[in-house]
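In what follows, a structure is listed as structure tokens, so that the remarks can point back to it.
One protein chain omitted, others in place.
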Amino acid sequence: MATDSQLTQWEVFIQSKPGANYIHAGSVHAADKKMALQNARDTYTRRGEGTSIWAVPTDAIAASNPEDGDMFFDPANDKTYRLPTFYVMPEGAKAI
Amino acid sequence: MELQEHTSVAADMLRHFEEKIERGDAIEPKDRMPDGYRKHLIRQISQHAHSEVIGMQPEGNWVTRAPSLRAKQILLAKIQDEGGHGLYLYSAAETLGISRAEMIEQLHAGKAKYSNIFNYPALNWADIGAIGWLVDGAAIVNQVSLQRTSYGPYSRAMVRICKEESFHQRQGYEIMAKMMKGSAEQRDMAQDAMNRWWWPALMMFGPHDSDSPHTGDAFKWKIKRQSNDELRAKFIDKTVQQAEVIGLTIPDKDLKWNEARGHYDHGAINWDEFYRVINGNGPCNQQRMDHHKRVHAEGAWVREAAEAYRIKKEKKLHLS
Partner (left out) sequence: MTQQEALYKFALRLGDNALIRSYRLSEWCSNAPILEEDLALTNFALDMIGRAQSLLGYAGEIEGKGRTADDLAYKRNEQLFVNVLMAELPNNDFAYTIARELFLSVYEYYYFTDLAKCDDPTLAAIATKTLKEVKYHMAHSTDWTLRLGDGTEESHARMQDAVNKLWSYAGEFFEADVVDVMLTNALNTPDTPRLLKNWEDHTAAVLKEATLRTPSVPFIQHGGRNGVHTEYMGHILSEMQFLSHAYPDASW
């Protein structure tokens, strides 16, 4: 073998309790899916931090470029009509 | 003309980067960053990661001899944490475009360093106490400060590490406290460990600010947030009282409270020893590296097998 392998990199997402969002915890190295899950478990849930794990090969993740930040995210800034506070409700209307 | 354009793009990038730093925004992996920043981080984070991993060895030396089931449990959990912390840090460094295999190669080639402190031997059970209390205690001071470092993945790793490390120092101090309450032999062992680990622990913070070569950029880029001497003072100030409480003597006859500075003054650190150990001539340099290389080489067939198995399975899946 020419160069040593440290296996491939996986990103780990942990759900801390049922119903919660999966949050990125970090990464581990593993050869396959099962190993990735086991390694993620031993690395990121040693203190009972999780109820469920996702492991995703790092190179399968598409990430946006910070340079594209303007075009990606700024257009949402002036669309406040997507927020409930944009609307004027008649006085006295309840539970809306 | 072309060259000029290129230069102005680079200047733009640098200005943009420096503004971000100035605002206190975190730098993320896909952000453009100066080469020097990237290099500095790779050097610092990989050194930090290697330190965690090499640091498993002196404590690992006592795992099979831990004197009670509880002590063994705590020690194993602690060493496991160090391994985990090495792993978090390798991950953080990998976001900068270097692989873990490359970092290990650099370590084995002597191009990457690890903390000097782990080139000292763990000789008796009290050393396990001293390592937890003094070595981890010193490391925590540094790591707490690094939680505010400018590179996002490094900072996040530090936050996680600090949260987990909080029990490490306590377990070390507990060992020392128990031994100081024990027999005369135990007290001697504890004081002996204190004598051997105190000065190397002070050296962990690095050279005095006046002699520290990398300090300039690291501060400008907010990689480092507090100076070596500031951090060292913090460590001394909190540790002196802890030593007194359990009856240990700090092996520094010049140590005394300086009312005006609001810190302890300490005696001269033996920097000759520091550089001698850094340059490979400490008590355990050879042993630590040999161990790491041996384990790495012995594990190669296992890693190869895991890769080969995955490839076989993928092929099968493809054919079916």
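Per-chain numbering from 1; labels A and B assigned in written order.
Just so we're on the same page, a residue touches a chain if its C-beta (ideal position, glycine included) is under 8 Å from a C-beta of that chain, and two chains touch if they have at least 3 such contacts.
Predicted model only: the values in this text are computed from it and were never measured.
Contact with the chain not shown here comes from a single listed residue; of B:P34, B:G83, B:G152 or B:P207, that residue is B:G83.
Considering the whole complex, the residue from B:G36, B:G110 or B:G182 that touches the absent chain is B:G182. Although one chain is not displayed, chain A still touches it through residues 6-7, 28-32, 34-35, 38-39, 42-43, 46. Chain B meets the missing chain through residues 53, 56-57, 60, 63-65, 67-73, 76-77, 79-80, 83-84, 86-87, 90, 125, 175, 178-179, 182-183, 185-186, 291, 295, 298-306, 308-309, 312.
Everything that follows uses one rule, which is that only the chains that are shown with their structure count from here on.
Chain A and chain B have CA centres that are 28 Å apart.
In the complex of the two chains, the chain A residues touching chain B come out as 1, 3-7, 9, 26-29, 31-32, 35, 43, 46-47, 63-67. The residues of chain B lying in touch with chain A in their complex are 28-32, 77, 80-81, 84, 87-88, 91, 94, 99-101, 104-105, 156-157, 160, 164, 296, 300, 303-304, 306-307, 309-310, 313.
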